[in-house]
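For chain A:
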Amino acid sequence: MSNPSDALGRLMAHALARAVALLILWLVLAGSDLADLPAGIVAVLAATVTSLRLLPVGPSRLSPVLLGPLALRFLYQSVAAGIDVAWRALDPRLPLRPGFVVYSVCFPLGSARNAFAALTSLLPGTVPAGDEGSRLVYHCLDVDQPVVSQLAAEEAALRHAIRHD
Partner candidate 1 sequence: MPYPASVPGDVTTTGGFLLVLSVVIPVAGVLLAFVLGGRQAERVVLATMPLGLVIALAILVTLRQAGAPLIYLLGGWAPPLGVALRADGLSAVMMAITAVVIGAVGVFARVDFRTPRGSIEARAPFAFWILLLAIWGALNMVFLGGDLFTLYVALELLTFSAVPLVCLDGRAETLQAALRYLLFALLGAVLYLVGTALLYGSYGTLDIVLLSRRVHAEPATVVAAALMTAGLLAKTALFPLHLWLPPAHAGAPAAASAVLSGLVVKGSFFIVIRLWFDVFADLPSFVLAQLLAALGAAAILFGSVVALRQERLKLLVAYSTLAQIGYLFLMFPLAFDAGSTRLASGGALAGGLLQAISHAAAKAAMFMSAGLIYAALGHDRIVGLGGVGRALPVSVFAFALGGVALVGVPPSGAYLAKELLLQAASATEQWWWAVVIQAGGIFTSSYVLLVLAHALAPADASITLRAPVGRIQEASAAALALCSLLLGLAPWQAYLPAPDGIAPSTPALEALSASLWPLLGGAAVAILLGRKGDRLPRIPLGQVVAATVGPARRAALALSRPIERIDNMLRQWPAAGLSLLALAVLLGAALLAASR
Partner candidate 2 sequence: MSVAVDIITIVAITAGAFFFLAGTVGLLRFPDTLTRLHALTKADNLGLGLVVLGLVPQAGSLRGGLKLLCVWALALLAGAMVSQLIAREASGQRGDPAMRHDGPPP
Partner candidate 3 sequence: MSAAIVFGLCGAAVAGLGLYGLIADPRPLRKIVAFNLLGSGVFMVFGVVARRGAASGFGGDPVPQALVITGVVVAFSATALAVALLLRLFQVTGSATLNTEAPAGTGTDPADA
């Protein structure tokens, strides 16, 4: 952090990572025809610059290696969530015990915490519904479920994937 060239290197690395991701998006959308590439480069450049301005490079970044397992994990969770809510909706008895659960997160306010909130909004039976200082208020479909321990497990998984340099 103290070394300016180091910071520049990090910036470049981040920029490059984002640019690559956006370039992949462009290629998926527009195909790899060479005639379209100039427009693609302009689009990717504009998007990368915007991205760097909107979301400056922070001290942490997602580890690409661990991102895969994380994604799989949440994919699985979101399938489970869908099944869970479908079951509750279609059950004639309407088995709900709605309520709020307050969960203390260790992520500071900012991107990491927002990412955590976004991911947990896909978990079975929970939707983040507010902040209270360092704590997130979750609305739950069934407060009898082990919501807090589940959230803690997700938090650990996410923290594992975010590498602090």
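The candidates were selected such that all candidates are chains of the complex that A comes from, given by their letters.
The rule we apply is simple: a contact is a pair of C-beta atoms (placed from the backbone, for glycine too) under 8 Å apart; a residue touches a chain by one contact, two chains touch by 3 or more; residues count from 1.
Owing to the predicted nature of the structure, the values given are computational and were not obtained by experimental measurement.
Asks: All of these sit in the same complex as chain A, but only one touches it there. Which of 1, 2 or 3 is it?
Replies: Here, the candidate touching chain A is 2.
Asks: Within their complex, state which residues of chain A touch candidate 2.
Replies: My answer: residues 25, 27-29, 31, 78-79, 81-86, 88-90, 94, 96, 98-106, 117-119, 121-122, 124-125, 127-130, 137, 139, 141, 143, 147-148, 151-152, 155.
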